[in-house]
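The structure's right below; bear with me while I get my questions together.
A protein chain is absent from this complex, but the other protein chains hold their places.
To keep things simple, chains are lettered A, B and C as they appear, and every chain counts its residues starting from 1.
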Amino acid sequence: MSSQLGQLFRISTFGESHGGGVGVVIDGCPPLIPLNESDIQKELDRRRPGQSEVTTPRNEADTCEILSGTFEGQTLGSPIAILVRNKDHRPEAYSEMAEKYRPSHADYTYDAKYGTRNWQGGGRSSARETIGRVAAAAIAKKVLKHLAPDLETLAWVKSIQEINADVNPLTITSKDIESNIVRTGDPQVVDTMITRIKDIRSQGNSIGGTIECVVRGCPTGIGEPVFDRLEADLAKAMLSLPATKGFEIGSGFSGTLLTGAEHNDHFYMEGAKVRTRTNHSGGVQGGISNGEPILFRIAFKPTATIMSSQPTISKDHQETELKGRGRHDACVLPRAVPMVEAMTNLTLCDHLLRHRALTGQ
Amino acid sequence: MSSQLGQLFRISTFGESHGGGVGVVIDGCPPLIPLNESDIQKELDRRRPGQSEVTTPRNEADTCEILSGTFEGQTLGSPIAILVRNKDHRPEAYSEMAEKYRPSHADYTYDAKYGTRNWQGGGRSSARETIGRVAAAAIAKKVLKHLAPDLETLAWVKSIQEINADVNPLTITSKDIESNIVRTGDPQVVDTMITRIKDIRSQGNSIGGTIECVVRGCPTGIGEPVFDRLEADLAKAMLSLPATKGFEIGSGFSGTLLTGAEHNDHFYMEGAKVRTRTNHSGGVQGGISNGEPILFRIAFKPTATIMSSQPTISKDHQETELKGRGRHDACVLPRAVPMVEAMTNLTLCDHLLRHRALTGQ
Amino acid sequence: MSSQLGQLFRISTFGESHGGGVGVVIDGCPPLIPLNESDIQKELDRRRPGQSEVTTPRNEADTCEILSGTFEGQTLGSPIAILVRNKDHRPEAYSEMAEKYRPSHADYTYDAKYGTRNWQGGGRSSARETIGRVAAAAIAKKVLKHLAPDLETLAWVKSIQEINADVNPLTITSKDIESNIVRTGDPQVVDTMITRIKDIRSQGNSIGGTIECVVRGCPTGIGEPVFDRLEADLAKAMLSLPATKGFEIGSGFSGTLLTGAEHNDHFYMEGAKVRTRTNHSGGVQGGISNGEPILFRIAFKPTATIMSSQPTISKDHQETELKGRGRHDACVLPRAVPMVEAMTNLTLCDHLLRHRALTGQ
Partner (left out) sequence: MSSQLGQLFRISTFGESHGGGVGVVIDGCPPLIPLNESDIQKELDRRRPGQSEVTTPRNEADTCEILSGTFEGQTLGSPIAILVRNKDHRPEAYSEMAEKYRPSHADYTYDAKYGTRNWQGGGRSSARETIGRVAAAAIAKKVLKHLAPDLETLAWVKSIQEINADVNPLTITSKDIESNIVRTGDPQVVDTMITRIKDIRSQGNSIGGTIECVVRGCPTGIGEPVFDRLEADLAKAMLSLPATKGFEIGSGFSGTLLTGAEHNDHFYMEGAKVRTRTNHSGGVQGGISNGEPILFRIAFKPTATIMSSQPTISKDHQETELKGRGRHDACVLPRAVPMVEAMTNLTLCDHLLRHRALTGQ
């Protein structure tokens, strides 16, 4: 059951990068939520390759079909199945992958675990697997619009290598982020980032960075104590994305340098609303949202596929070399932005429904 | 269902810091595992307050009782219930807490979520809640000994504020860690860390830091693709601990500065064993263990309870001040070391059983 | 995870008949529900042995203690742990059970499954295991009172062997049932049933029968399509009780003799309320409650423990004989009545919370 997420808004993704298709079944979506394929297609288009000069030139059509769970433009309350057909079959382009393990990919560990592997395009470890997540999250977003109309989730590229964006999480807009192909929120670093990505790609190399995400307008009281703390479920959701190596919320790792007197967030009243003077907590205290913006960052390693030759081993455990081929992102960050938003919305939607079950609100 | 963890080795913790007691029920523990109360007590003693001059002087006896699930020194395969009675009832010492929200604690969010709260000693958000986890993990450790005899989990204090320990994760031993009361692995920084904690405590202030954890000898193939990646479940487990703000595995956040050519871990053969030259992956690729040491770090914020007066609000939303009282850790790190090991062993035990279900091994 | 039930109101029972104690942890109970130990004790007293001349003379005190999850007489929303200590330790009385398998008990299958077994008093297969269920259900009943004030669950002994009670499920009251020690709803058969049980007991033999249960006032729309149909979850809940061999709802097995024209329940309006003329459906259509009384019956086999000598095998697979000893119910039905009500209320409470999560109502 590795491909299921959520307790009440439960998604089950399926599909290898090659084969019939990829998709998702969502069980537990409330009825009477307006939903059309265009709601989903819009989000899929943000994650697909080939959308700009800094992403892979592979052109995946990624056209979604809703197979079930809606009727006359609304959800029925029954499982919603979404299918995106695979189109770009070119197994021959990857045939070397059947014999050799790509460094820092999942080839070796899949074989070690299962004794088999769909080596075409990476199988289940392909970034294409995230299509099901993004599709499900498009629906989660519609449910959130219904349950918490003021809630807004926004992610942006915070850094690429050492190039750091200066962004105000309280004021940044979706338009700011989508205005540039790197999806960063700081106009000052856009060109530097684009240049860096192009340079690295021309070298056949790759780079990583960090993405920052804010949830504004989340109701107070969302999340759970103990194991299913909101930050714990967000951490899991983020670390489940390909290429992620770290997660921090609020003050994060740099907060370990402060003293308690510096770090504590003091409560005060802003009219009738409870606020805190600082937000080192990142909007979550004891696992539960406190009404302040939820703010966290995720580390993405440099893409594992590079175009230079690397030492590795073959399936029969002989040492050999392998050179990357095909079309890949030199930097996954711009396309990872909608994935981060997707995982955030899936997590929040599930927790809002859990809160409603427990408290009736 | 916020207090359950694990798919096959499922634990259900219970208990507030004040009331009848705290504990855990473990469902899914294999039969015929040798188990006595002393196995559990040993781990509880490592987490309890009052064990050294750098931890809180509160003396919690924390004596555990196995209520069910064992017979003649072995597990039965039925649920194992463990109870630790609460003893140190002093509600009057905390009565101000009934009326005022402590900054950066869960007081406000609990009231916001539930409309009620056991304000005595923090209720379910108390560090005392971790007793159930540590008790369950003591059993997980016994199961791991059976399923994967070579597996060893060790955690240590990696940093306190900017004081950083230099530790070799491949060679550090349990004895190294337990040889000093800070539970760091670097003898060079022990005194500096102790002095820092004492100084901060004498100021009525608090500090945080990071803990590093290694799993050596984990079999290859453990973990799952997609949502339940090993690193995702570890991230969730760690972020579910009180006071945590971040998690990173392998190269983590600093890995975002490298290029792919620098970051990729090249495979080679060490005799019959598949190895990687570097371990930026942190022992996990595509969510599945690759046989290299699993290595990760967790950020702990400074303890929220400090002895100086801080601005806050009351339950009826009036601005007021609150001064910390009672006996608390100025630095939670030394006592958090066994908690990190506990959450790691719980996560691994569950994944090893999942692997056995899927593959028969 | 054999000892957990419920998706949102999730209970985890624990405990063997001999050992520290038996009990339950409930995770997912809404906050602010009034709850005291006496609410639970009342239900436990209805299931305990020794309460009348037709039940086993064993006198189990079964005093419950709430260990967590309540504060000042209300639920907190955190896990509620309940413990009932074991008191009647007399392992010597049963020592033969360590070596020989009792016919139609779980002795052999437990050993076959686990390779071990707490042979004292039946271990986990003891009827004593139901204490945790009844305790949890006492809380479910309080939650139901809050969520669906008109809902009332009543069970009664419908038959003992061929002695059949004539009961009107629409009008029977709790007082009717508790007015006689057999807990049947028909005063005409009380004496016959009591005489039969006493006769059988005096012969060292045992008998079974059926229990009927009605849920009146259940809101319309409770339950789910497909796998978690209300009748499916009720069937599972009932068949999980010791000694049960069958379940039927509405027209049940006898409905298979009718034609569709006879069996269909025609809708009509009773004022503003949708009703059906007949109730062959048993209050559930397509897995979802339709507002009519939910009505079902459960078959209980004769108690396996009898006082005559029976052929069996020993643990080392030698043929031998075994004679029942100790104090047992010659007829489990009267004490099973509160267990049936308990399992019904647990099932309904979970489904009402699921309905609230999905629809907000």
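Just so we're on the same page, a contact is a pair of C-beta atoms (placed from the backbone, for glycine too) under 8 Å apart; a residue touches a chain by one contact, two chains touch by 3 or more.
Fair warning: this is a prediction, and the values are worked out from it, not measured in the lab.
Among A:Gly20, A:Pro187 or A:Gly326, only A:Gly20 touches the chain left out of the display. Within the set A:Arg102, A:Arg117 or A:Arg216, the residue that contacts the chain not displayed is A:Arg117. The omitted chain makes contact with just one of the residues C:Arg85, C:His280 or C:Arg327: C:His280. When the full complex is taken into account, the listed residue touching the unshown chain is C:Ile249, out of C:Leu44, C:Ala135, C:Val215 or C:Ile249.
By the touch rule set out above, chain C reaches the unshown chain at residues 1-5, 7, 13, 101, 103-106, 108-110, 112-115, 124-125, 129, 159, 161-162, 200, 205-210, 220-229, 231-240, 242, 244-253, 255-269, 272, 274, 276-277, 280-282, 284-291, 299-306, 308, 310-313, 317-319, 355, 359.
Interface residues of chain B facing the missing partner chain: 7-8, 28, 30-31, 77-78, 225, 353-354, 356-360. Touching residues on chain A toward the chain that is not drawn are 1-4, 8, 10, 12-16, 19-23, 25, 27-28, 31-32, 65-71, 74, 76-81, 83, 113-118, 123-124.
Note that only the chains that are shown with their structure count from here on.
Centroid analysis (C-alpha atoms only) places A farthest from chain C.
Look at where the CA atoms of chain B average out and do the same for chain C: the two points lie 39 Å apart. Chain centres here are Cα averages; for chain A and chain B they lie 26 Å apart. Chain centres here are Cα means. That of chain A falls 46 Å from that of chain C.
Touching two or more other chains at once are residues 1-4, 13, 113-115, 124 of chain B.
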